[in-house]
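Left out: one protein chain. Kept in place: all the others.
Think of it as A and B in the order they're written, each chain with its own count starting at 1.
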Amino acid sequence: MFPTPIHKASPALRIGYQVLLPVALVIWLIPLIGVAVTSVRPASDLAAGNYFGVPSGLAFENYAAVFRDSPIGWYILNSFKVTVPTVIGAVALSCLTGFALAVYGFRANLWVFFAFVAGNFIPFQILMVPVRDMTLKAGLYDTTLGLVLFHIAFQTGFCTLFMRNFIKGLPFALIESARVEGVSEWKIFRHIVLPLMRPAIAALSVLVFTFVWNDYFWATVLVQGSHAMPVTAGLYALNGQWVAAWHLVSAGSIIAALPPVLMFFLMQRHFIAGLTLGATKG
Amino acid sequence: MPDTAPSAGFWKRNQLRIAPILFLAPGALMFLIYVLIPIVQSVWISFHDWDGLGAKVWIGLGNYAELLDDDTFYVALKNNLIWLALYLLAIPMGLAAALFLNQSVWGIRLYKSLFFFPFVISQVVVGLMFTWFYAPDFGLFSQAIHWLTGAEVAILADERFVTLGIIAAGLWPQTAYCMILYLTGLNNLNPEQIEAARMDNARGWRLLWHVILPQLAPATFIAMVVTVIGALRSFDLVSIMTAGGPYGSSQVLSYFMYEQALSEYGYRMGYGAAIAVVLFLIMMVFITLFIVRMIAQERNR
């Protein structure tokens, strides 16, 4: 283990470390803590200039007010309407493409694979004008479906990279063995590979959920009205209305951040496994 | 079933050739329509004057020529370079955080998760948090600066500091990302190699430099990739925190493009596309480097 485990160090260092940990954490999370505290600070505190002292009370009504006076509930619903189908679509497609690229040695294999990988890295702006135009022409502008279709397509790049490498890690003899037994390629995928992909599917689902939930760019490019607007773009719009109403902005921010945060804490192992794919082996 | 037999035979014989195409088709088609073809279309549009509705007018390199005379373009380009350079700080900072947290004391798992927290949050929320953090008069950061130096600074309204302020906001989640990459890397170190190095009397920095870092090379590579891409993609924070202001001083190419293409003063799709192409070309340099390295790795497998 590196660095040397702290329990082998002197007692003073050990205690110092234990003290330093929470201090470092608080400093690290100060912007977050500040916003969290502000989100429950009564509006009267802000008016009185008590911006970061002890709140005079816990104003959960800030949250109630946000839900009551703004369409944030609706935005959250839109975010789910975009995110959940995207997760299902992108993961399903990439199971197929990943399988194709991992198992078959056709000539264009590596090129197709690198097209997916490279596409994943390009700036969104190079896609913006044509994708917006296409979505308009298809009558999908300002709909959650328009966003879903784009996100599925784009996330398929990353997901394919992920799935292909995961399947490559499975013993190839499993597939060959099934071939000798006369199992068709589809059934090999369905009955042998797919059941073994469960951890990869879990990891990708959590990751894609977070990526798509947190998307802001496409939410502003492909959506205009609030009826299809996801919470990221919605929050930005609300920020414009709530000038200086920081208690509301903060509460809204916390609400918007909550679903991916919950997802992260519930599926932490999968999340990190997905994110760090490739960080340990060459 | 005599008449189905030949087709079944055909399928059986060619299954291994046809199956990959069928598996690949849905995903590849979506990717083609929404990603690969639009790249080509954007390049095409960049040679036109187009408001997004009417007819496209071919103006050749006109948009690019205009770009060369546009001061905002140079500001954006310069800011992108600053982003790139400073964003890379996330890598050593992430490594430092990972080394700090790679202990097995009680509750360390929770600490690691909480340190990672900023990455999970949407950049919109991060932007709002830092806007609040930087707010003149009452923002925590401004208060701290005032308390330390006596000066009043409004980071996001000051041309000198605005880009640095936004980058600092971006570094927050990015450092967390690099940290988690390094934590995983540290977790998978070869313990025998470290023990051998310790028996060879390597300690501290020298152990880190000569033994640990080489083993962390894959993590460093991934951290480089995501950080460089992240720096050049920076859009959300600029949009949320300053919208490129004050007076365009925090512009970056991605936001500049968006602003030109969908601005309130009229849509300039062709000009926007030209900016996007420039950004794309810059990124292609890095993407190519990454892909070349990945190809080398694939070959070595």
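Note that in this section a contact is a pair of C-beta atoms (placed from the backbone, for glycine too) under 8 Å apart; a residue touches a chain by one contact, two chains touch by 3 or more.
Everything below uses one rule, namely that contacts and distances are computed from a predicted model.
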Legend entry - Protein name (UniProt record) of the chain left out of view, among "AmiR/NasT family two-component response regulator", "Sigma-70 family RNA polymerase sigma factor", "Sugar ABC transporter ATP-binding protein" or "Spore germination protein KB": "Sugar ABC transporter ATP-binding protein"
Inset, instruction - Quick one: say which of A:H7, A:K187 or A:R269 touches the chain that got left out. - result: A:K187
Inset, instruction - For subunit A, enumerate the residues touching the unshown chain of the complex. - result: 171, 173-174, 176-184, 187, 191-192, 195-196
Inset, instruction - Identify the residues of subunit B touching the omitted chain, counting contacts across the whole complex. - result: 12-13, 15-16
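Going forward, only the chains that are shown with their structure count from here on.
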Inset, instruction - Using mean C-alpha positions as chain centres, tell me how far subunit A is from subunit B in Å, no decimals. - result: 14
Inset, instruction - Would you mind writing out the residues of subunit B in touch with subunit A in their complex? - result: 15-17, 19-21, 23-24, 26-28, 30-31, 33-39, 41-42, 45, 52, 99-100, 102-105, 108, 111, 113-118, 120-126, 128-130, 132-133, 135, 138, 140, 143, 172, 177, 180-182, 184-189, 191, 194, 207-208, 212, 217-219, 222-223, 225, 229, 232-233, 235-236, 239-240, 253-254, 257-258, 261-262, 269, 272-273, 275-277, 279-280, 283, 286-287, 290-291, 294-295, 297-298, 300
Inset, instruction - Going by the contact rule at the top, pick out the subunit A residues touching subunit B in the complex. - result: 1-3, 5-7, 17-18, 21, 24-25, 28-32, 34-35, 38, 49, 51-52, 93-94, 96-97, 99-101, 103-104, 106, 110, 112, 114-119, 121-134, 149-150, 152-154, 156-157, 160, 184-186, 189, 210, 213-214, 216-217, 220-221, 232-233, 235-236, 239, 246, 249-250, 253, 256-257, 260-261, 264-265, 268, 272, 275-276, 278-282
